[in-house]
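Excluded from the complex is one protein chain; the other protein chains are retained at their positions.
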Amino acid sequence: MTIGSTLIERFYRSLYLIRRTEEEIVKIYPTDKIKSPVHLSIGQEFVSVGVIEALRCDDIVFGTYRGHAMYLAKTGNLRKMISELYGKITGCSKGKGGSMHLVDVDKGVMGTSAIVGTTIPLSVGYALGLKYKKSDSVVVSFFGDGAVDEGVFHESMNFAALKKLPILFVCENNKYAIHSYHINRHDSDNICERVKHYGMQVERIEDGDIFKIYNFTKNVIDSLRERDLGPVFLECVTCRWKEHVGPNDDFHLGYRDKEEVEWWKANDQLNKIRMMADDKTAKLIESVVEHEIADAFNFAEENTVYNEKEIYEDLFKE
Amino acid sequence: MTIGSTLIERFYRSLYLIRRTEEEIVKIYPTDKIKSPVHLSIGQEFVSVGVIEALRCDDIVFGTYRGHAMYLAKTGNLRKMISELYGKITGCSKGKGGSMHLVDVDKGVMGTSAIVGTTIPLSVGYALGLKYKKSDSVVVSFFGDGAVDEGVFHESMNFAALKKLPILFVCENNKYAIHSYHINRHDSDNICERVKHYGMQVERIEDGDIFKIYNFTKNVIDSLRERDLGPVFLECVTCRWKEHVGPNDDFHLGYRDKEEVEWWKANDQLNKIRMMADDKTAKLIESVVEHEIADAFNFAEENTVYNEKEIYEDLFKE
Amino acid sequence: MERILSYPEAIREATEQEMLRDSSVVIFGQGVDDPKRILGTTKGLLERFGSERVFDTPLSEDGITGVAIGAALAGLRPINTHIRMDFMLLAMNQIINMAAKMRYMFGGVYRVPIVIRALIGKSWGQGAQHSQSIYPLFMNIPGLKIFVPSTPYDAKGCMITSIRDDNPVIFIEHRLLYYQKGYVPEKSYSVPFGKARILDKGKDVTLVGISQMVIECLRAKKYLQEVNIDAEVIDMVSLSPLDIDTVKNSVMKTEKLIIVDNAWTVCGAGSEIITRLIEMDVKMQVRRMGFAFVPCPTAPALEQHFYPDAKKIAMNAFNMLNPNKKEWQPNLELSIEEIEFKGPF
Partner (left out) sequence: MERILSYPEAIREATEQEMLRDSSVVIFGQGVDDPKRILGTTKGLLERFGSERVFDTPLSEDGITGVAIGAALAGLRPINTHIRMDFMLLAMNQIINMAAKMRYMFGGVYRVPIVIRALIGKSWGQGAQHSQSIYPLFMNIPGLKIFVPSTPYDAKGCMITSIRDDNPVIFIEHRLLYYQKGYVPEKSYSVPFGKARILDKGKDVTLVGISQMVIECLRAKKYLQEVNIDAEVIDMVSLSPLDIDTVKNSVMKTEKLIIVDNAWTVCGAGSEIITRLIEMDVKMQVRRMGFAFVPCPTAPALEQHFYPDAKKIAMNAFNMLNPNKKEWQPNLELSIEEIEFKGPF
């Protein structure tokens, strides 16, 4: 039996990889080896995993500075990611991007951005390109509830609907933008209500069930490949367990209730899947992943030297 | 009997003033005396008149480069407007703004803008200021259907609804942005559908009936003065008879059907109101207005000389 | 006989030739397919290439710029039009935070071949929001290339270069230049970035023009002949990268430099050029000309004080060469017929 032959195994492998990697980041962060602000996905991994397991390798994803989960779910390329966080030339962006700017063109990760909302129109443009080239790949665009505040979000929804583009928008609604609760930013917290009038199919999944996310995506992506459906919008309610940026908890700040988070911790999809998985296989996955993580951090720790001229490289394609 | 004692008379006076002024602009334009691009409201005047006749003098309006109708309906200040078009220091903006930048702070016209959508957040901010100062004035924000494409439109709707501001948004939906028909820009042409989810009352008036516009506004403004209602959105379907910019017809361009416009010409609110008005009073209004127009153009034709330093004035308030 | 095209025809031809050559070239923006076809620059493209490659967009400048970048990542070569440069202020986030940085920020993994066409307005009371020329804002940003061609020949060659370039290019067209006609070869050719052009030789003073101000400098040169001043006129053509050497060589000869910016001068192209020359220890007298440092007023009586023009340039040069003589004014009768511009706006 090979690991990853069943959906449960694939989910577990990916969820475990992301969770454990970020836990290692939390541990290592105080040593200052990571030279970059980190926005952890701990607790929200199920959204990326549920969606991305339903994609083909040649499908494309765009995401945000909170992008570790998406990056790992799509690429599994831990060495390149950790090296990037360490500021090494062996990183996916040659150490020029850090945690907020992850990329893997071969695996369809087209880059994450630190400016809220900016990858949304890019993902729409990419879908336009795919449609023009009559490719049957599909784009998935990940963003947070904060991005919905930005005008460019609406411009992008409107254009994607107008051109009936092959794109799935995935809003990870953790209800906060930094410390700003949704009620400080909108009249209502239901984001689907705010986009369905553009003329697109919408779906809101409130309970964090990874299977619902996977199944919905699977169906939608198949239809999107047929081209006429136009964009689809998926809102996944979720919860960020850690502080907005950095490795710590933030309950001492008092801007949110611990109970909010407790509910989500009790509903942890990683635990759920672990329980559903065959114990032996799960243990095997765990040991493989632990090994990968150790390897990636070791790899990143290795000294690599930048050529002095490197700072001036990559500005333009000559 | 004084002119303007009945609603019909007030409508007629205002509609006639605007229509005839713009017709004079059409006539005079080929002489190059007007030193400014002009975006005429001919055919759309009823929106401004219907809304503004329902306002108090201390209510505030914001509008666009297609602002003659709004300006005249609110201020009646023909001399200052025509002088502005002529590029004279006696103009409302001292000849620095031209047709696209009309202002009359005393009469509550806070300025029109040549960049689509830009006055919308300003009007929202003004409403915020009024609410803060516990004034019972109300803001009316006029804009076209093109402005709805802009992200800032959505940012403004969201913020106005969030803060429950005393503002009436009036979208003059003439279905074109320059030559771009609504279906080239959105999936649906119903703009109310696109804003009601912000949590605001919406109303769409499709037939151009000035009384419907007036009555709706009157009711809404009264409620808005009471402060708890939050913003209201009024969409008035309408039709621009002339070319986008300039004094001519544009049917030769072939981007729209003459029939579209014919329907609206047959439905002209100016004619309708003329028919409803007492003939003698209407004639009196006409002669008064004609006199005002002649006076305003004469006034604008007078030579006025700029002080050479004038170009450097008004950059900063010292 | 020489083949004469107007400036917009040159742009149109370049676009059409590139679209024929390369099916990944697409063009979109407000009005590209409308009856006026961006003052003729997109004429016939819709008919020839269809609405998948030539299309109108909603009024969503920031979003559409992002769409162009995304499409470029997917392998297209989008051209996005702005009928006024002022509207680019809505797209600064995508241009500066994204397009300019994406290749670098991701360690060079991909290319961002987009062309952003920006038209500058002038005259006839277009006013403060329809007359800006904000190229200094882009010159300050690494990762962008900028063309400001002033002749039909360069308009075509620079457009071809821009479309083929694998990086974000800002292509700036001045509406008054649309009246320029000149020799344009039918064949495809490209004009390089970072090469200024000496349009007319001279030995007494160097006049550097940018965009439409090149035309004003050429007129000024004619005026100056009346007083036996022989001006050299340089067209910068490209602002990023900037060709300092051509200016330097000219100034080494003339020792006098007037830069006529088609923009506000504070932190402008003129400041940059002068500073680079000073850093290279070039000895010279310098003057900057450009927009009055206020928003553009609409009244003609004020607007005339807002812009540099041939007369002002000539007078400035005369004064520079004859600091002790009394003011001289060119004989405007002699002048090249002025182009009357009054729309389309």
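Letters A, B and C mark the chains in the order given here, with residues in each chain numbered from 1 onward.
We adopt the following convention: a residue touches a chain if its C-beta (ideal position, glycine included) is under 8 Å from a C-beta of that chain, and two chains touch if they have at least 3 such contacts.
It should be emphasised that the depicted structure is a prediction, and the values quoted were computed from it without experimental measurement.
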Displayed partners of the chain not shown (whole complex): A, B, C
Residue of B:P37, B:G91 or B:G208 in touch with the missing chain, whole complex considered: B:G91
Full-complex contact with the absent chain, from A:C57, A:L253 or A:A294: A:L253
Residue of B:Y86, B:F143 or B:F159 touching the missing chain in the full complex: B:F159
Absent chain, residues of chain A that touch it: 32, 35-37, 87-89, 91, 95-101, 113-117, 146-147, 149-151, 177-180, 184-186, 245-246, 253-255, 305-306, 308, 310-312, 315
Chain not shown, touching residues in chain B: 60, 62, 91-97, 101, 103, 105, 110-111, 113, 115, 118, 120-130, 132-133, 151-152, 155-156, 158-159, 162, 313-317
Missing-chain contacts mapped onto chain C: 62, 86, 89-90, 92-93, 96-97, 100-101, 104-105, 127-129, 132, 134, 136-137, 139-143, 240, 263-264, 266-272, 274-275, 278-279, 286-288, 293-295, 297
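By our rule, only the chains that are shown with their structure count from here on.
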Category of the chain touch graph - line, ring, star, complete, other: complete
Separation of mean Cα positions, chain C and chain A [Å, integer]: 42
Interface hub residues of chain B, defined as touching at least two other chains: 149-151, 184-186
Where chain C touches two or more other chains, by residue: 57-58, 60, 62-63
